[in-house]
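Let me begin by presenting the structure, written as structure tokens, before commenting on it.
Just one protein chain is left out here, and the rest sit where they should.
Labels for the chains are A, B and C, by order of writing; each one numbers its residues from 1.
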Amino acid sequence: MEAMYAFFMDTAGMDEMAAHITVAVIMATIMFIVMALCAIIFTWMERKVAGFLQSRYGPMRTGRWHGWAQAVADMLKILGKEDIIPAEADKPYFIFAPLLVLLGSLLAWAAIPWAPGFVAADLDLGLFYIFAVTSLVVLGILMAGWASNNKWALYGAARGAAQMVSYEIPLLLATIPVVLYTGSLNTQDIVIAQQGGVLNWFVFRDPFLFIAFWMYFIASIAETNRGPFDMPETESELVAGYHTEYTGMRFAFFFLAEYANLFLVSMIAVMVFLGGWWSPIPGLDFAPAACFVVKGVLMVFLNMWVRWTLPRVRVDQLMHLCWKVMIPVTLVCVVGAGIWMMASGAVG
Amino acid sequence: MTDDVKITNRGWESQDHASEMKSELLELNMGPQHPATHGVLRLLLQTDGEIVYKVTPVVGYLHRCTEKIAEGVDYKQWIVYTDRFDYLAPVTNNHAYVTAVEKLADLAVPERAEHLRIVTAELSRIASHLIALATFGLDMGAWTPLLYCFREREEILNLLERIAGGRMLYNYMVPGGVRYDVPKDNWVADVLEFVTMLENKKLPDYNTLLTYNKIFIERTSDVGIISKETAFDYGCTGPVLRGSGVKFDCRRDDPYSLYDRFDFEIPVGMGEMGTVGDCWDRYIVRVREIEQSCRIIRQALETLPEGPYGTLELKKPVKVPAGAAYSRTEAAKGEMGHYIIADGGAKPFRNKVRSCSFCNLQVVEKVGVGLMVSDLVALVGSLDIVLGEIDR
Amino acid sequence: MVQYFADIYQAVSSAIQGMGITIKHIYRKPVTLQFPDERQVMPDRFRGFVHNDMTKCDSCNICAKLCPVDCIYIETEGKGKERMMTRYAIDYNKCIWCSLCTENCHTGSITMSHDYDHSVYDRRSLVYEFMDPNEQKIPCHRATRTEMDWWVEPKAEKKPKPKPAADTKPATETPTEAAPAPEAAPPVDEKKPEPPAADPEPTDGEGEDK
Partner (left out) sequence: MEPKAIFDLLVEHLGEGSAEFREHDIEPWACVSAARIADAGTFLRDDPRLEFNQLMCLSGIDWDGLDENGKGKSTAILGYTGDGVPEDSDRIAEGDFGVAYHLYSHTQRHKFTLRVRVKRDVAAVPTVSGVWSTASWHEREAWDLVGIRFADHPDLRRMLLSEDWEGHPLRKDYRMPDQWSGVPLKGQPYSENPFTPDAPAADAPAGDDTPAEG
């Protein structure tokens, strides 16, 4: 980042403001492209993973090698589809909802530290910021469900809102022990604190953090609305949930947001618990960004594996799980991690 | 849970508030195009939030008036239509119909034919139960068991294709026998091998993956409880009745064909995970019936007698004297009944089909009240309906 | 409280066991058949599109009568020895592949082929015409058929033997190949010189071609 500022200010001769804007535009473009690529790659990956888990191939035809072009073709197809807005829909909200959902995850991407020094927005409250902006997604889903003027969509939206608002609590609580350890909400600081091999990753620091990691993982599945917690969609009950009435490009936004969110929560997991860009063996950090992405993709794979194995829970059981199991457990983790920290002398 | 729910005005009690804040039941149209209704079933729901207050099934979207067609085609031609009732287990439908015709026409069936009928019918039953497991899992959001079950069903279809020629609709039985003998290419050994494989390898897999999964148990136990009395009252049969703890199976208690010669057990719901008669019980009855069907197949094939596989009149039209007969058999989804009234001509005068899903579905009206929308999906899934035989 | 922790334990352990089952399949070869490249071998009795060998058919109408859905259209003209078949068509919109037509065909001309993929864009093209009435009408009566050198069904007592005449001379004139539709349609089994044994015994166990 500093190098980019230096380049624009010194070499290109811009003033500070112009350099800031240029860098911001460049970073935003990169983020958006990466996000779109994510959606395409993870769509394909999801289908292949689901296929092989289910003893079939998944897409095989488009683009010769294992149907690699299938997701691209799907994207092109979906862009070419007719855009339908139901006559009775609440048009402004209907149009704005997918953008809001996308915006929620896109904004959060800004604070992801890909490599040392390479982060679009190096905020001191980075982690807090990420969780704050991702709650925009709830708003978008609620808006979409309401504006569609469809009963199924309304059900999906109501379920989704309840679910995502609830699961934000264990999600946050699970990351608090890490914040206790680092004493900072800056995403770079969190990663830097995990330097020194796999044993220094927060997930293996102490047993409470290990539990907190899995709690985070479960909450993140719920937060991304994926199986077994895909209450807002529940295709066997609510047809397609909150995006029942959406077609074409607007549907693609939801789709994009789902996979962007999926990768986002995986990257947060990597950043907070799994050592960020550090490689598992100390001293082998040649390609920090690649290491980060690979870990993120492995988390995504884990997520998919869970999705394609487990049945879906019911909406009241989902709430039960959140309020009666996960929040107590994460609270115990917070306290336990604090005690462990004191006992092991990690904090002076 | 079901009986004490009453539809009440759940709005504010005082009048002046009622004018500002009114709550009413939401009318929800579940189907006919809905992923969880197993075809073109339409359920008219009245819900309060997630709770269902009234369920009204609306059927008939697949109606073909097969009973009228039956009056226009002769006894043998109509067998191909019976395939299309429960298209997931067509051979059991054939069996139900030919049993009725044989009863009426007093036709003797050679033993080899009976054995072949039993083997194919049980294979068909396994295929149907596999679909029941698969789609029930799918209703619960588990995708993978669906594909695994279809994989095994595919093997059954291959086996049936080799003996009967069709892949899905076999037209295998005729009054007085079966249409084809065992094919010469090692069919019997393949069936036995498949049955062993299913019992030893695949069913444990399904059990681990779905049956004993905690989420699945939570979703299905204590949900949609059909008591014994309700089951009798609503004429439920098959796995639905047995799930309610009634040890009744036409194959044993009202034997037809040669079922009384084989040794098998009748699994019943025992309320292992909740109450007797809940969705999990109906599900586990199907899983255990697959095992029992495997046993029957093994016995029937090991004692397969030599001899003709059909009477000599096979190729001629069936002569049916005037009269009426009701015959029932245990099809995959319940009790399949055919009430044939013959006037002595080449075509039946009236052919009433009592289809299992038709009666089983009706219970939704009673049991569905007070469930959550998600539970209603579980209930309908656990009844294992096929719209092809409800609408006929 | 014990139940609470037992539930959590069960949930976690059953989920992990289930995931163990699914991950095993990653290493197994998928069972999918890559359809247009790999095709399943159809069993002998497979009932595909109906094929009628027009050199043998004498338009006895049994198949049309037996058809439960009336999908076989046979039109003839003339009476007695003069009776000629002018149309033989099968409407695959209606056909239900029940094989009732083949099992009672006394000449063995109508058979179920192993062909199953004939997607068309227009449902009118699913009516397969097996002969072109402009080319040549097909005699129906046995005497006329013998006279005109068509394939004649062997008498029941006789051993069925291959009729070279059925394959050489009339085949060139047979409208089966000339008609526009059947070109695409049911597989014309040219490599089948043997007429299927017209076996009157139903118990012999073989409903299909030898």
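Following the convention adopted for this analysis, a contact is a pair of C-beta atoms (placed from the backbone, for glycine too) under 8 Å apart; a residue touches a chain by one contact, two chains touch by 3 or more.
Keep in mind that what you see is a predicted model, and the values were worked out from it rather than measured.
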_One chain is left out of this view; which of C:D58, C:E103 or C:D132 touches it in the full complex?_
C:D132
*Would you indicate which residue among C:A6, C:I23 or C:V120 is in contact with the undisplayed chain?*
C:V120
*Mind pulling the subunit B residues that touch the left-out chain?*
59-60, 63, 65, 67-68, 71-72, 103-104, 232-235, 246, 248, 253, 322-326, 328, 335, 337, 339, 341-344, 347, 349-350, 352, 354, 358-359, 362, 366, 391-392
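The rule is short, and it goes like this: only the chains that are shown with their structure count from here on.
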_Chain centre separation in whole Å, for subunit C relative to subunit A (CA means)_ = 55
*List the centre-to-centre spacing of subunit B and subunit C in whole Å, with centres computed as mean CA coordinates.*
31
_Approximate Å spacing (C-alpha centroids) for the pair subunit A, subunit B_ = 43
*Name the residues of subunit A that each touch 2 or more other chains.*
53-56, 308-310
_By the touch rule stated above, which residues of subunit C touch at least two different other chains?_
15, 18, 21-22, 31
*Could you please specify the touching residues of subunit B with respect to subunit C in the complex?*
73, 76-78, 80-81, 144, 151, 154, 158, 161-167, 169, 171, 179-181, 183, 185, 205, 208-210, 212-215, 308-310, 312, 314-315
*For the subunit B and subunit A complex, residues of the former touching the latter*: 26, 28-29, 34-36, 50, 137-144, 147-148, 151, 209-210, 213, 215-216, 218-219, 372-375, 377
*If you look only at subunit C, which of its residues touch subunit A in the complex?*
8, 15, 18-19, 21-23, 25-26, 28, 30-32, 34
